[in-house]
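Below are the structure tokens for one structure; questions will follow.
With one protein chain removed, the remaining protein chains of the complex are shown where they sit.
A, B, C and D label the chains in the order they appear, each numbered from 1.
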Amino acid sequence: MIRFEGVSKSFGGAKAVDDVTLSVARGTICALVGTSGSGKSTLLRLVNRLLEVDAGSIRFDGEDVTRLAPVELRRRVGYVIQSVGLFPHWTVERNIATVPRLLGWSSARIGERVAELLDLVGLPPGLHARRYPDELSGGQQQRVGVARALAAEPELLLMDEPFGAVDPPTRRGLQDSLIAIQRRTGTTILLVTHDVEEAIRLCGTLAVLHHGRLLQTGTPASVLTHPASDEVARFFGGPLLGLNRLKALRVGDRAHVADPPAAEGEPIDTDATLETALARMVAEGRSRLPVRHLADGRSGVLDLADLVRP
Amino acid sequence: MIRFEGVSKSFGGAKAVDDVTLSVARGTICALVGTSGSGKSTLLRLVNRLLEVDAGSIRFDGEDVTRLAPVELRRRVGYVIQSVGLFPHWTVERNIATVPRLLGWSSARIGERVAELLDLVGLPPGLHARRYPDELSGGQQQRVGVARALAAEPELLLMDEPFGAVDPPTRRGLQDSLIAIQRRTGTTILLVTHDVEEAIRLCGTLAVLHHGRLLQTGTPASVLTHPASDEVARFFGGPLLGLNRLKALRVGDRAHVADPPAAEGEPIDTDATLETALARMVAEGRSRLPVRHLADGRSGVLDLADLVRP
Amino acid sequence: MRSPAGRQPAPFLRAGSGLDGLPLLICAIALAALLLGGFVVVAPNRLQSGTPLSLWQAAGPGGAGALLALLVVIATLAARPALRFRRVLIGLAAGGLMVMSLALAGSAASEQGLAAGRLTRVSLGAGFWTLFMAGLLLLADGAEREPSRANKALPLLATLLGLAALLASGHLSQLSLAREYAVRHQAYLDELVRHLQLTGAGLALALVAGGAIGLLAYRRPQRAGPVFAVLNIVQTIPSLALFALLIGPLTMLTALLPALRQLGIAGIGPAPAILALGLYGLLPVARGVHAGLSAVPGAAVEAARGMGMTEGQIVRHTLVPLALPTLLQTLRLTLVQLIGLAVLAALIGAGGLGTFIFQGLGQTAADLVLLGALSAIALALLADTALRGLALLFTRGPAR
Amino acid sequence: AAPVVVSSKIDTEGAVLGNIIALVLEHAGIPLTRRLQLGPTKIVRTALLAGEIDIYPEYTGNAGFFFSMADDPLWKNAGEAYAKARDLDAANALVWLAPAPADNTWGIAVRGDVAAREKLATLEDFARWAKQADDVKLAASAEFVESAAALPAFQDAYGFTLSGDQLLVLSGGDTAATIKAAAEGTSGVNAAMVYGTDGAIAALDLKVMADTKHVQPVYQPAPVIRKAVLDAYPQIAALLAPAFAGLTLPTLQQLNAQVQLEGLDARSVAEGYLKAQGLLG
Partner (left out) sequence: MRAAGRLARRPVVGVGAVFLGLTFGMGALAPHLGFLFPEGTRLVYTRATFPELVASHALLTGSASLIAIGIGLAAALFATRPSGRAYAATLDRLGALAQTFPPVAVLALAVPSLGYGDLPTAFALVLYGVLPVMGAGMAGLRSVPASVLEAADGSGFSPAGRLWRIELPLAAPILLAGIRTSVTIGIGTATIGSTVGALTLGSPIIDGLSGDNPAFVLQGTVLVALFAVTVDLALGEVQRALPRRAP
């Protein structure tokens, strides 16, 4: 879907992005993580040509983006900007309708789409459609920003810290909505985040940037299990790296066939994270949990000891 | 040291703080946590009389704060404001010297103190003393804000999300500095934070606010083990509450005398958190760790199963 | 979103508490001025200064009592913050104060004028003006603080209607100001139109050129510094000097290019006046446009670009609407400034309301000066109010 | 043909005379544009020379300044002054039409009460008073103080000097301002520069000091017209002659007073005068 090849970008001599090569497959979510100033936002902006590459190429569906007219390209690519950037003089409704209007959709179709999107991001249209951005809380604003980027069913979604400024419970809710949306629409997403947990929860691929260079790519599990360098390990929690690994691994990865008698209690799903399993064990004071269904249809158990299996 | 008794405060009819009764003992750190708008900042401002209580009383060292002259009171109480608020026209040095100058310290004494504080917050004085706030990164600014509040060795320190705008690794560094400072000076601290981990790491007492009301107070371990209500449980991670509990409990709470043979490997300290222990187990793929010294001087072990003991 | 700690409102400003100090203060000043200063001034003829008559002497016990009663009403209303429609009522009372004091002055002028013969002139005194100004300020203050648009407009419109009715009734015709107007009502209309034309043309010039400069400065920030430095120097040249300076070059220009004269461009008259007005408007317009555009949140512009808006659409849908409050404010300030400056155009033969001022100065007829000056002020106030109203329409209601 | 652009100076008398010209031409059916009270002498004269205006009333004595020969004694003789002005301006393709008899010359007036107390009637009396008393304070325009033909000429002829403290100089000041300052004694002023035709002198109880030595040039108002325009409308000369001939000193003073003191419109004052003269049918 989107492929960076040897992409570099400098600002006045300083390299913000340095020889990055990275592919994101259609329908997947890829997280760009890295410390502040590592070039994440710059990389996103290169995709929709808010910036132009200095060297290398970016292919969107096989086509070099520099061959596409910027305005057309941007209408095919949704963009959630780091600082939300809602248009303060337009209602929520009108904000979300921005791209559809630019594309000249009929107003009936736009109306339907806006209502649908508001539902999707959990804002009842009746309550919120006609409000202005400054009448919304920060979290609601960010949801509108996401809805706006999704409006014209973009093939690719660029999200720059979409939930950056929200308190933990709200943030979890937004992540759940995003997962649901992505499942429904199959959009490809390139997501920038500071938040390790968010990256692990949402994304199939992690790409770790540092000083503009790509340090490592891979699934959350592989990156956390085998960090390529100290930098990567440090980013994912240093001494607590091991714990973050539990966020990346799933019950199915470690559960084993139930040796009857199966454990008591409410069984846990195979695709729950090991972290959730551990939390339940701690909370319930037990070291074994029943597992609902293994991949092969049989049920099983998860032992505390399974969590620390190397 | 500081005692709130039935304190209430309204803004135009809406209660921001509602009948709060709370004591903070000398030399302890108390965390005020709660969702956005729950009245945390308001409660702090009532202490140094940037706001006045509507009802109830606040006693500072046994004396009602309304009896103290506001200016005197504020010079005895350090205040780290939520939005940093450094004086942009003054150097770092001069910013930190604010209260000592107001108190009329000699310049030699001020110079010494500033250098000492800069060291304490990890900013080499030679490099930073003569810089201006806008030449510092956000994290460095927050450290200066903390140093400024500490300058005159206040008896009480009010900190409103002192490390709110900093990325996770830097934040951990700042928390470590704060712990060190507090250990050295024995200052009483009232700390507002959004960050559960921070609250648990730093504070001896948690006070959970919701819509202006105090829902629960207690040690982190007790609050996390026995949340008083669903609200509290939700704030501390909902399904992941159990994991957060591991942050609040220490190895010494669960380790037991070594049944020889003791476990292999580098022993862990008794005052490390269970979370750290778990992280090591996951990282090293082991379910048993040696413990350096138990409270009674003997050495011991920590088993994976100890983590989930009810 | 983390909300920055807002500035704490002063405790006594909190809704529903305390009394409103401002109307009380204004009433007190008005009362003092009435007791100390003359309400009207009676002069033996048009040129000589006259002797002041107090409100009591001029309006009799009835009139004086009625005016004082109105002041008491306002003060009472001000002291009752809980009252509904309080601001509207104060506004109406303030308007009543203006209309009534003018009416009383008109009556006094008729009586005194009839008593003392043809040459006698009755002018408005310091006491009257203080009272009138007090009414005006109360009206404006009320309109600004009142949240509802309808309630804002009501006292304003009522006052305007009252003043218009009073003027139309002929009740004021014996006031010196009215007599000055009466003998030159034809010329007055011409000069008023002339004044508007001059101002309008100067404003148009300033808007086009200044707008372009402001846009340029926004697009190329590195050029903004020098451009504004040069404009600043233009602004610094005293108006009298600028008007005078333009006569020479323009005369020379028309001598060289007689064709220009066909276009009505000449060394004296409207051309240099408009040019000078345009030059003066340049800096405020350019600065306002630059500031307005620069204040548009960068995030909104980036979002617009990221959505795939073309540059034109970004300007139309994002830059202009978001900068609009500042742009309207710029328009308002520039217009008001130019209306005032256009008075000087009369000095170089371009006409306008300044004509009356300079004629009046020549004849030392204070009321003729006032006729010109008050007209210019009224024009400026009207323009100001109208553009404020316009700005209000363009800013949406609830959240601000 | 193009309309005749009628103009005048900015002062009161300019308004009256300009309106007289305009009304007469209008009555005779000559198309015209009014640009009355255009500005001070400089502006109006420049405009006439530049062809931006076609006709305006000017004072014969001023020609002395236009041609830098103000010191010539011939300006003190009414007939010679007019003839000289007419001849000099012929080179500029300008025609001076027949002047009015009124002489709007510069003079000095003193407050009535002061004049009575000090027994002042002539400039010789004034000089005596100015020499012995130091409470004389004269309000005057800068032009009056500076111009060799004005105050310096009086001082030379009558042998007195006024110090800087005894003068209140109003830049661009008109006699109305000086008269008012003297009448009201503002800032201690008790004497004023006046013009012969000022309407307010008597009404404000000022007494003009007689110029017994005839120091001043003669300033008779006359319409000055561009020759090209006069050629296009040759009847203008004959039309304006009777209107200006009727403007004697008392008449012009009275007309000015109607504008200045009564505040009447210059146009209706002019109309009244022309009607009274039977010139408007």
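One rule holds for everything that comes next: a contact is a pair of C-beta atoms (placed from the backbone, for glycine too) under 8 Å apart; a residue touches a chain by one contact, two chains touch by 3 or more.
Please read all numbers here as calculations on a predicted model, not as lab measurements.
Shown chains touched by the undisplayed chain in the intact complex: B, C, D.
Touch with the chain omitted from the figure is made, among B:Ser8, B:Thr35, B:Asn48 or B:Asn244, by B:Asn48. Which of C:Ser239, C:Ser294 or C:Gln329 touches the hidden chain is settled by the complete complex: it is C:Ser239. Shown as candidates are B:Arg59, B:Arg75, B:His211 or B:Arg286; the residue that touches the absent chain is B:Arg75. Which of B:Val7, B:Leu86 or B:Ile110 touches the hidden chain is settled by the complete complex: it is B:Leu86.
In the full complex, subunit C makes contact with the omitted chain through residues 4-7, 10-13, 20-22, 25-26, 49, 133, 137, 140-141, 144-145, 232-233, 235-242, 244-245, 248, 336, 339-340, 343, 347, 354, 357-358, 360-361, 364, 366, 369-370, 372-373, 376-377, 380-381, 384. Take subunit B: the residues that touch the chain left off the picture are 48, 50, 70-75, 79, 81-91, 94, 98-99, 102, 132, 145, 148, 158.
Take subunit D: the residues that touch the chain left off the picture are 39-43, 45, 65-68, 139, 141-143, 145-147, 168-173, 181, 184, 186-187, 189.
As a convention for this text, only the chains that are shown with their structure count from here on.
Put simply, the C-alpha centre of subunit B and that of subunit D have 91 angstrom between them.
Contact with two or more other chains is made by no residue of subunit D.
Each of the following residues of subunit C touches two or more other chains: 2-3.
Those residues of subunit D whose C-beta lies close enough to touch subunit C in the complex are 10-12, 15, 35, 37-39, 43, 46-47, 50, 52, 174, 176-177, 179-180, 183-184, 200, 203-204, 259-265, 268. Listing the residues of subunit B that touch subunit A in their complex gives 35-36, 167-169, 194, 196, 234-235, 237-243, 245-246, 275-276, 278-287, 304-305, 307-310.
On the subunit A side of its complex with subunit C, the touching residues are 48, 50, 70-75, 79, 81-89, 98-99, 102, 132, 134-135, 137-139, 141, 148, 158, 165-166.
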